[in-house]
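A single protein chain has been omitted from the complex, and every remaining protein chain is retained in its original position.
Coming up: chain A.
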């Protein structure tokens, strides 16, 4: 059971994530978009969307710090566990609140604005459900375990950097540390499983737009020129194999 949950499921999801993106990029470039609904409704979006997106960027940054950077590194820098804990807590709650409030506004908007709701695909709904669950669980973990010490040992908060993070890194080292995760509190386990599901869904939802974050814009020239040859005119793919000789 442990192996299934903490080895097989993560790897299956990871492979789906990678192959899914490759497949989507290869065969559905046209469908690769943010699918913005700003044309229908702007007022709520102008509030909710930046809240959510900046919040989630903070959340991602926090996860990178918490999961990828080993505890020994921050120790080496002389950052004490308590200091780290409080920075993480404050930063985490701040971005978490932004994210949740933003998401609430966006979901409310999506549900109540007629055209936006009817432009919502079933895939969007699934995605919203999973994403929402993962975010709420994450919030709960941050608050419940760090603030109230739920799931921790001896009244101390659960130190995910000695559990979840080890497991997370071990996945990528291809030596999955099952026990590190199996010992984590239920909230963290559910959060991790939800995240796996989210990653598996990712390539098939509008979330793909994350990977087209246009950082290249900062360096490219303003006006792009392209020749007709580089881009075969129109949407007709060039024919292979044979060509008429009498052109």
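As a convention for this text, contacts are C-beta pairs under 8 Å (C-beta built on N, C-alpha and C of every residue); 3 or more make two chains touch, one makes a residue touch a chain; residues count from 1.
FYI, contacts and distances are computed from a predicted model.
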item	value
Chain not displayed: protein name in its UniProt record ("histidine kinase", "(2Fe-2S)-binding protein", "Nitrate reductase subunit beta" or "Urease accessory protein UreF")	"Nitrate reductase subunit beta"
Listed residues A:7, A:93, A:119 or A:171, member touching the removed chain	A:119
Contacting the left-out chain in the complete assembly, out of A:16, A:37 or A:189	A:37
For chain A, the residues touching the chain missing from this view	27-42, 45-46, 49-50, 52-54, 114-115, 118-119, 121, 123-124, 204-206, 209, 212, 214-218, 220, 222-229, 231-239, 243-244, 247
